[in-house]
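Sharing a structure with you now.
Of the protein chains in this complex, all but one are displayed in their positions.
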Amino acid sequence: MTEAQPARDGARAAGSASGRHRPRDHRSGAVADLRRIGIDPDFWYPVAVSASVPRSKTFAAVFAGHRIVLYRGGSGEVYALEDRCAHRQVPLSMGAVEGEVLRCCYHAWAYRGSGRISQIPYLPKGVDRPPRGVRAYPVREAYGLVFVFPGDPEKADAAALPELPEFDSAGYKTMAFSRTVRCHYSFMHENLLDMNHQFLHRGVLGKVQPTLLGYETGPRFVEARYLFTPAGGKKDRGAGLLSAEGLSGGRKPDVITVRTEYPYQTLQAVPEGAELPAFSLWAAYVPEDAEQRTNHAYGLLMIAKPPIPGALRLAWPFIRRFTERVFAEDRMAVEAEQRAWDEQGEDRNQEVFPLILDVREVLRANGVPLHPAPALSR
Amino acid sequence: MTEAQPARDGARAAGSASGRHRPRDHRSGAVADLRRIGIDPDFWYPVAVSASVPRSKTFAAVFAGHRIVLYRGGSGEVYALEDRCAHRQVPLSMGAVEGEVLRCCYHAWAYRGSGRISQIPYLPKGVDRPPRGVRAYPVREAYGLVFVFPGDPEKADAAALPELPEFDSAGYKTMAFSRTVRCHYSFMHENLLDMNHQFLHRGVLGKVQPTLLGYETGPRFVEARYLFTPAGGKKDRGAGLLSAEGLSGGRKPDVITVRTEYPYQTLQAVPEGAELPAFSLWAAYVPEDAEQRTNHAYGLLMIAKPPIPGALRLAWPFIRRFTERVFAEDRMAVEAEQRAWDEQGEDRNQEVFPLILDVREVLRANGVPLHPAPALSR
Partner (left out) sequence: MTEAQPARDGARAAGSASGRHRPRDHRSGAVADLRRIGIDPDFWYPVAVSASVPRSKTFAAVFAGHRIVLYRGGSGEVYALEDRCAHRQVPLSMGAVEGEVLRCCYHAWAYRGSGRISQIPYLPKGVDRPPRGVRAYPVREAYGLVFVFPGDPEKADAAALPELPEFDSAGYKTMAFSRTVRCHYSFMHENLLDMNHQFLHRGVLGKVQPTLLGYETGPRFVEARYLFTPAGGKKDRGAGLLSAEGLSGGRKPDVITVRTEYPYQTLQAVPEGAELPAFSLWAAYVPEDAEQRTNHAYGLLMIAKPPIPGALRLAWPFIRRFTERVFAEDRMAVEAEQRAWDEQGEDRNQEVFPLILDVREVLRANGVPLHPAPALSR
């Protein structure tokens, strides 16, 4: 899906983010600290894997400090409400699903999927039912994930869900990831886009020489293309199996294309000379807490099926273990970055890689100010 | 003890709290947030069960952020002092009891039950003994509990201990409860008074239809009477056994009377047509931390002995398990309320039940402002 684009090595492409508005600190005039920029809520964000919301059950989800209860009615439809009973603020996710209605566990107030109160069993005569119920979020299911639209509901219909043609393709099989990472979502984008961090994975990937082939920046995206050349060293078995070439025995260099297209991120690996990707990753980093210092990473890794029938099924557990190891190393690094920021109270990065400066600008320009919201936990 | 009183359905009784002074926020003129109101210290509060303070031992108790050491002298008398050595503030509860004296573990300063320093073993010549020792609290033992009077000691004698005639009656046997609940004490009062929360206990109590028969409000109390009608569903064995009718095989509706009489709370269950209660509960919710977001619930459940000798002894473990389950469910709910308050930073309840509005007013009007005291723990 991300076509290789004309790009210039070591230089910013036309349409660079640098000319656009950059949020500035009102006191000093300095550029705002990226780690204090909230993600734009006017997009569809995954907040659960579908399997976590069985029929007639609830699931406690969260978006940037807003607690959201998901529940699946008897019809199979999923609803998303503010996870607070209008009565006494007890989480509705502790409640019981009755048909398409969700009933609070405490005094049994009942809500429709629209957030309207459908019943207060003991409402005294002469007392009016509270006019407002609870907030409802637009919700959609796709790719085995439950997406909500946490921003202005009026904009939900116009906003597109991500398009993942490989997900439905018979030529690919998808491995899903869902994991909390204790860092601002921006660290995730920078991690994946800067492929010079392969030293971090030297124990899993062996020695790899990444070469930047080019990159392009627009108001809402940065895309970089790298050539990955194996340079010796022991490689995890799953690393070899993950490449389609690996499954068929080859060991050619891959062209890796990483793209942040706000607010999502993708990565595609195309073996040199091939047309279709060996694998394709889509990822979203969804803030959990109000201060957005923790994100929930949802990933869909779509892997090309090799010509030999059943080979992918055999390789599956190895690929799973390999990706888990790589992810664990990345998590260790980005969580260390967040801890440093927490301790230093500000961003002291000295970035030298131009496309990373660009993606920081994209994330800054497309984000929103963080409201001083109450902390999620004590 | 709480006689059925004339009351009016759905309407406030004469002497309602609504006409009295309500603490208001000084900035906005709004009614003060109930969860920021401290409990009035000029009452007797239990801070330990007697069995926790054996002869010649200490016990670290607490009242609203004030650490209190209880110790029982060789004579059997219990003393209550500020739990800080006047010397270096080390807890006296880490110390050693010698006769009627308590000696700090560190430099062996010794205190009488009055809080006066009785010895500093190494006091240099020419150095005066510090004039003040530590604060002593009036203390009394009753009903298997140790009560202290944390307020103005001058008022202690005039303040009455609660009267629990059933405790000493040969017709009743008492089950004691002592448990920390992480919420403001007001949530406890609201929980018990609003019997419409039986949905919370549906797994233990089966289906119960509570009907409000009436309620009455005064400057220091709210009392509500409910009729509990079984409406089917499976019931925990202990629930049946707890009612005297249950022990003798009947299954009539109970009249449940719940009363907050500041600062305590009581509940009585009288089977329809009977004169004496099948059981009677007395409870106190004692703040632990300075911000009063945690309370220690002390309960005394006095259960009528059935005609068959020994039957209550056999039923005891079932009743214990049943009450533990009910209490665990209530705790889950009220702690969820406190967490919501912590996250929202204010009380967003939309209460619709008039007598709950009344009890909130009683707790507000009889409480005291919370001093911005240092937190108990880091």
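Letters A and B mark the chains in the order given here, with residues in each chain numbered from 1 onward.
Here is the rule we use: a contact is a pair of C-beta atoms (placed from the backbone, for glycine too) under 8 Å apart; a residue touches a chain by one contact, two chains touch by 3 or more.
These figures come from a predicted structure and were not determined experimentally.
Residue-wise, the contact with the chain that is not shown comes from B:88, picked out of B:57, B:88, B:179 or B:348.
Considering B:32, B:49 or B:120, the position touching the chain not shown turns out to be B:120 (whole complex). Residue positions on chain B in contact with the hidden chain: 65, 67, 84, 86-91, 94, 103, 105-108, 120-127, 129-130, 374-378, in rising order. The missing chain lies against chain A, touching residues 10, 194, 196-197, 199-200, 210, 212, 332-333, 336-337, 339-345, 348-354.
By our rule, only the chains that are shown with their structure count from here on.
Chain geometry summary: the mean Cα position of chain A and that of chain B are 47 Å apart.
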